[in-house]
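First the structure, then my questions, so here it is.
One protein chain is absent from this view; the other protein chains keep their places.
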Amino acid sequence: MRPSFIPSSLHLARVLRPFAAAVLALSIGVGASVAVPTSAMAVEPDGTLDLSKYRGKVVYVDFWASWCAPCRLSFAYLNQLRASYDSKDLVIVTVNLDRDRKAAANFLQAVGTGLPVVYDPKGAIATRFQVSTMPTSVVIGRDGRQRFVHHGYFDNKTSEYSQHVSALVGEHS
Amino acid sequence: MIRKVILALGLTLLGGCAHVGVKPWQRDILARNAMALDSEGNLSGYHDHIYFSKEGSTGGRNASGGGCGCN
Partner (left out) sequence: MQLIETGACPVRKLGRIAAGLSMLSANLLGASAALAQDSGDDEPQVVVHDLMKEPAPGPNTYVYDSSILFYKESGSRVQAVEPVFNVQNYLTNGSIISGNFTFDTLTGATPNGATPSTSDQTFNSIVREKTTSTQVTSTGASGGGTVTTIPGTAYAKSSYSVPARTLPLASFHDHRFAGNGGLSWLANPDTRLNVGLGASVERDYTSFTANFGIARDLNQKNTTLSLSVNLEEDISRPYNGTPAPFQELNSQIGGGNDTKATYGVLAGVSQTLARFWITQVNFNLSGSKGYQADPYRIVSVVDPVSGAPLDYLFESRPRSRTRESVYWGNKLALGPTVADVSVRYYHDTWGINSLTAEVSEQIPLGGSLYIKPLYRYYHQTAANFFTYYLVNGNALPAYASSDSRLSRFNANTIGGKIGVRVFKTGEFYVEGESYRQTGAHTVANAPGQLSGLDLFSGVHAISVMTGLRLRM
């Protein structure tokens, strides 16, 4: 199922992408240096995550990096979680902590996901959420309060993760 | 003498390390196979076998630690 939650800036990016891609292809062709995506392409500017706009919805914030092997497995679960809930109940935001943007892009392309990404190469958001291991997921209730933290990702704990989400989605503030 | 220096180093590492290190999301380089303490696979077994059979010493590296620190 196609993800139905697409913020407006991303929608614009989606329309422009093929044109941007063609321009880049020509740039490469004339030997110009390849452009690294700017923060305008991401969900938010690098290093910022404004959760206030998601108040009233459950927010699942997942911190990941391309060099983190369990993160690779976690995306299958995140995609499935996205498909299980309507975007008016659940927001999933992934926060990428790679210093090398190319590595993150390479990972996303191989994993195949429609989830939004916020880039946090300096770790400002990770510091704010006191990330203590990779990966970490923070589950925030509809009231904006942090309710659960998942340290690491384990395939055999996904039912526990899902229970947390469904409990919070079930709460109506 | 060398023993004392290395012993002192070991104890220093053990004692003074609460503030030394990297954040969990800064382990990109440490996560690499090349930076693992046991990155050599079968080759380290060959080396151990050759050196143990031709020399009088034993002891050395240990695999624990480092890496991506994931999960």
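Odds and ends about this structure:
Here the chain labels run A and B in written order, and each chain numbers its own residues starting at 1.
FYI, a contact is a pair of C-beta atoms (placed from the backbone, for glycine too) under 8 Å apart; a residue touches a chain by one contact, two chains touch by 3 or more.
Bear in mind that the values here come from a model prediction, so they are computed numbers and not experimental data.
Within the full complex, the chain left out of the display is in contact with A, B. In the complete complex, the residue from A:S132, A:Q146 or A:S162 that touches the missing chain is A:S132. Considering the full assembly, A:F107 is the residue among A:Y85, A:F107, A:F129 or A:Y161 that touches the omitted chain. In the full complex, subunit B makes contact with the omitted chain through residues 2-3, 6-7, 9-10, 13-14, 17-18, 20-24, 26-37, 39, 41-43, 45-46, 49-51, 53-62, 64-71. By the touch definition given at the top, subunit A reaches the unshown chain through residues 1-3, 10, 13-15, 17-22, 24-25, 28, 34-37, 41-43, 66-70, 72-73, 75-76, 79-80, 82-83, 96, 101-117, 119, 132-133, 151-152, 154-156.
Everything below uses one rule, namely that only the chains that are shown with their structure count from here on.
Against subunit A, the residues of subunit B that register as touching in their complex are 23-28, 31-32, 68-71. Touching subunit B in their complex are the following residues of subunit A: 63, 65, 67-71, 97-100, 103, 123, 126-127, 131-136, 151-154.
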